[in-house]
Structure formats: C-alpha cells, structure tokens
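Shown here: the complex without one of its protein chains, the others still in place.
On to subunit A.
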Amino acid sequence: PSVISATCFYSKRAAVVSAMEEEEEEELTLGDENIISASEDEGASDDERKHIKLLEAISCLGGKKRKKLTERSEASTQVSEFSVNAEGEGEKVKLSDLLGKMEKTPKNLNKTKKQLKDLEKKSDTLELPLSRQEKEKIQREVAYVKTSTEVSRWESVVTQNRNAEQLVFPLIQEPSGPKRIEQVVSGWKAQTPLEQEIFSLLHCNLQPTHDPVLTPVEEASLKAMSLEEAKIRRAELQKARALQSYYEAKAKRERKIKSKKYHKVQSKAKRKEFLKKFEDLCKTDPQAALEEFKKMELLRMEERMSLKHQNSGKWAKSKVIMGKYDLVARKAMQEQLEMNKDLTQKLVVPSEDEEQEQEEPKALPDFVNDPEPVGDPANPWMRGQLSAEALGPEVSHEVEQEEEEEPENEEEALLREFEQKRRLRQSEDKGFEPVVSEEQEDPVDEAENREAEEELSEKGEKDDEDGLAEFKNLFNRLVEPVILETGEEQGDEGLEEGLVRIHSLDDTELLANDHEASLVEPVPSDTSNMEASACPPSKNSKKVKVIDPSEVLTKQAKVIKVPHAPMMVEDEEDLDEQTTIIKEAFAGDDVVSDFLKDKRKLEEDSMPKVVDLTLPGWGEWGGVGLKPSRFKRRKFRIKPAPLPPRKDQKLPAVIISEKRNAALAAHQVSYSHLPFPFTKPEQFERTICSPVGNTWNTHNVMRKLTAPKVVTQMGAIIEPIAKDDFIKDKNPSKPQPNLQLTKDSSLAKTVCSMEMKGGKKLPR
C-alpha cells in the first residue's frame, strides 16, 4: 500500500483509493485464519499447476516467448498483478503514515493535506445510498428536463410556421430546373476512358459526381448560416453601414464648417483629451505611452520641417503689410511668431493631430479670411450692405455703450461687432428676406425682431452659424402666427357666424337641423345653448365652451342649493369656486340638447325619401339647359308610403332604433356575437368592407389577397419537419458513448464525495 500511496498521491482521488485499500486490508486481516487452510489446499492443486507449466513449455517451443504470468510462489494474501510483493503485509496503514509521506513531498500539497486532516477530524457515518426507486426518479426528472429543453428549441420554428402567411408543403422543396444526369439516373458508371478521365479529375477536386451537386466545402458554407442568422447578420451589416454613413456625413459636415473658431475649439478639445489620455497612458501602460510619444515627436518633426509657421507664407506676408495699420493683423502675426517659437524650441508639445495640421493658424479671428473687406465705414460697398440689414443706429449705439463700459476690452468689442455684422449678413443670405420686409411694414415686429437680434448678438460669442440660423428660424415661426392673428383681429366682428366652414353636404344638413331645432325648441333655456353650440368652428369656438349647469339641469341646481345654503353664508367666494369647478367639469357636456338633437336627426333619417327616376332626354329633346318636362318629372317621381309611427314618438327621453330588419338579421353578425379577436363592431366591419374579388382589385392584388394559407403539391410526400434543416446545432451533442462516460464520471465523483464524507470511519 505504501507504493500505491506514493504513486497516486497527487489527486484527490488518491486519498480515497488508499483509504479504500485500507479497508480492504482490514477485512483481509479478519479472515486470516482461513489462509492456513487455503495453503493446505495448495497441495491438491499441484497437478493442475504442473499441467499448466507443461503447456507453457510447449508453447515456448514454438519460438515465440509469451509473457509469463507471475506465479504465486509465496503464501501471502496479497499478490499484485504486476508481481509486486506486498511488503509489510498485514500491517495496517494509518492516515498518519500517509501524512508523513506528504511532508516529504516537495511541492505544495496543502489542499490535499488539509483534506486529509479534515478526514481525520470528521466522525460522520456514510450516508445510505439512495434506493433504486428514488434514484430512478431523480434520473427521470433530470432526463425529462433535458429533453423538454431540447424540444423547446422548436418553439421559434413552430410559432413562425403558425404565423406564416403561407406555408408550402413539402417544406423543403426540391430545386426546380434541370437536374444532372447523375441525379436522375442511378447506378450510372463511367465506362469509356474519356469519362473515366473526367471523373478522376472531378474526384481529384473533390467535386461530387452523384447526389450532392455542391462540393463539401460549398455545402459546409451553405450550412454555416441559416436563413434567420443570415437575416440578422444582414440587418446588422445594414445598421453598421447606416451608422457609418451617418458618421461620414457628420464628418463631412464638420469638415465643411468654415468657422475657424469652431475648428479651433474642436481641436483644442481634442488636444486636451489627447493629453489626458496620454497622461493616463503614462500611468497605466508606459510602453504604449512611449510609442505614442515617439509618434508625437515624429509629427512635430514633420511640422518643423514643413516650415509652415516661419512667416514666409503668402498670408503671413500680407499680414506683415497689414500689421502697420491693423491691430488685429498684428496680433495674428504675433501669435504666429509664438507658434513658430514653440515649434522651433526643443520642447515636447504633444499636441499635433492630423486635422490640426491641415488647418491654418488658429489664433486668427474668424473674419480675417473673409473675402469682403471689413471695417471701413467709408467703403460704399459695405455701407450698402449694412443699410440693407436695417440694423440701424441702435446696435452701434449699444456697442458704444459697451465700449464705455469696458474700455480695456476695446479690441474684443470691435471683433464682436464685426462678427455680429457678418452673422447677420449670413443669416440674411440664408433667406430671411420676407421677415425683413414685414419688419418694414410693422414697426412693432421690427422692434421685436431687433430685440431678438440683439439677444443673438449677445449670445453670439458662443454660437456658431448653425445655431444662429436655427434660432432665427424658430423665432420667425413664432413671430408669423402673431402677425396673422393680429390681422384677423383687425378683420373681426362681421365674420362671427359667416365663417362656418362647410366641408360636405352632410354638414349643411346638420346646420339646417340645428337651425330648425333652435326654432322648435320648447325649452327657452336650451335654445341659448343650442345657439351656442350651433355656431361651430368660428374663432370664438376655439375657446372652451363653458356651460352654466344651472341652464341645462335646472332641477338639479335647485336640489343642490338646499344643502349648500348654510355654507353660502359662511363664504361666498367658496361657493363661487365650486360653481366654477362644476362649470369646468361639465364643460362641453350638453347632454340633454345633444340627445334631443340626435333623436330628431334619427327621425329625419328614417323618413322615406322621394325618389326621382326621371331620365332626361328620354322621349323628348335633351341637352344643356333643357329640363325634362314637368309632366315627366311628376310621372317618374316616386313618393314612398309614409312609415308607421315611430315607437318612441311619445317617449321624449327614449330612442328606439327601428333599423333592425328581421329578414336581414339572418345575414348579419349580431353585436353581441362578435367573433373573437374583435372587441368593437367597427373593427369587424372594417375587415368585411374591403373587397377581395377581381371586380374591385387588379389581378395581382387579388391573387395576393386570396393566396391560400397552406399549399400542397399533388403527389408530393410531405415528410415530417426535419431537425437538420430547421434547427442548427450550436453545440453538437456528443455521441452516445461519450455521454455514457460523462455520466459515469459524474457518478464516480458523487461516490468519491460520499466516501470522503465517511472517511472518518477509517481505523487508526
């Protein structure tokens, strides 16, 4: 056992094995008495052994040396098959022996040690193994869960098929079109040498000759992606492409922005970010930082080589000339020089970016590069433009004020002024002329506009052109309706009911009804309401119609008044509040008059109408301006018999519908029995209303509308849905023996753990 324990020491299992061995031995020692008798028996089996030896000798004569089985030559209880004698047999192995071995072994076996120590400490008994029934129950449960999850993979396919507009069976259609001869004729063999040659070639290239037309590689590539996956992938690609195009468009737009300031800010931010990143990188990954640094250095070198900031460019030269007269130009020049100094110094400035390189010096004010000469008020060109803007003395005045406020900031103020002007000009170019013209007409609006513009100009520093344009747009949109409304107000008074918009004939009918109703109406309180409601979308009706509850529901008002009487004494304002609340609550709720109106309308609708069947031009002259004769009209005018009196004629608060026709009822779906998915009759009606036949639809539309849900082919066998075609095995299940193995190993593990638990029972 010591050998064994030495050999298989490194695993968790080893401990258990040795432990088991020990147990075995214990049993053996118990059975020691029997050994003697066994050895006595040996004599009896001597003959047999001789016979075996003889056989062996004979077999050796053949020349081949068979591996000799070791003979059991000594009377020991244990002989291993590897002919290792059991030394120290009969002794018990104790855990402490094992531990001693462990201490000698060099490597870290702390875990095993600990486990063994734990084993020593524990005094639990082994758990009883589960009964067969229970074990099977667990197995069943596990297996069922497994299979049901496996089966659930069909769920998507099943729902898809259920919801499919059309299913064509057999689901996997054979490809139409010509087939290769090998597919049609079975058992065909290449016979002539030419054929054989061709086929050998095909075989070389793994081109299948028979059943599959595709090579294995092609087939694999086809199988690699199912339809859904392909769709998903395509969608992803589309999205990616769209995003890319957005990004590109954005980049393009940004590149096109001429504002120097924008780019300056942008690049500054970028630089800052870059610096930050670089610092971080320095901290986290010095190697990468070093590389980055080298790159920067290279860029800087290039920059220096390019002589960009040497004041030798066209622009710089012009600035030199301008610098004599222009403060700004001078400033720009200075900055340029500074930049130059910066670059020529042997200091490291990790700032360069590609975009930045492309740009001209950033320190320049934006308008410098503008084509128009700016700043000279004497310039007639300039003057003309400024006057067109109608940005009169006020602005300049304000600027002056500013100048007074901040004399030290003179330059900036000037800059700002120029900028304002430039912006205004640009916004004008973008098409706000109409506003300007209105401004000229309306002094108030003009003032407003100007105010807005001033606001803009104040804000100007931060905004770029786009923002400004947007704001202006918004502002204009706000302004225009104001103008319109004021115009209407001017028009006013006479329009009140004349402005009723009649959309259709029905509307006119309704109108007439209302008028009549108001005439006939017996209740005086109602008439006022009717009139109020009868004048539809005029300007006034835009306001919420407030109905005085006392007018509509006179009786109720009285009832309410009684309990409220004492409260009224307490606080009159409170009551007012309540009435207003009630008013608001019932606003637009003209129930009684609405009902009456409805009833009247129904009655009129159900009245039989006179039908005129006169055909002009029949039996007499016809044409433009000619009317059929009175005689004829009278003849072909059919007056229907009056209907029996309505059932609700004498019931003022009831409408009894007389639409139901018993003869028709058999052909109508009753409201109470609407088919399942529908909740409202309108929904159902809508499905019925659209015709599907070719009287109303073109041929193709009709074919699409009437396509059957299930299509089968005559004479085609419909195979059950196949797993390989519809479900892709993400992790192909292992073959059966493997499964068996894993199961066994898991079982072994459980056994192990159980043994470990019970290990304490080992004798010392």
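Note that a residue touches a chain if its C-beta (ideal position, glycine included) is under 8 Å from a C-beta of that chain, and two chains touch if they have at least 3 such contacts; residues count from 1.
Convention: contacts and distances are computed from a predicted model.
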{"item": "From \"Large ribosomal subunit protein mL40\", \"Phosphatidate cytidylyltransferase\", \"DDB1- and CUL4-associated factor 13\" or \"WD repeat domain 54\", the hidden chain's UniProt protein name", "value": "\"DDB1- and CUL4-associated factor 13\""}
{"item": "Which residue of A:Cys60, A:Leu126 or A:Ala143 touches the chain not shown here", "value": "A:Ala143"}
{"item": "Contact residue for the chain not shown (choose from A:Pro193, A:Gly625, A:Pro645 or A:Pro675)", "value": "A:Pro675"}
{"item": "Residue of A:Ser200, A:Thr580, A:Ser606 or A:Thr687 touching the missing chain in the full complex", "value": "A:Thr687"}
{"item": "Candidates A:Ala251, A:Val320 or A:Ile718 - the one touching the absent chain", "value": "A:Ile718"}
{"item": "Contact footprint on subunit A, counting only the chain that is left out", "value": "136, 139-140, 143-144, 146-148, 150-152, 154, 158, 161, 167, 169, 176, 665-670, 673, 675, 684, 687-689, 691-700, 702-703, 705-708, 710, 712-723, 736, 739"}
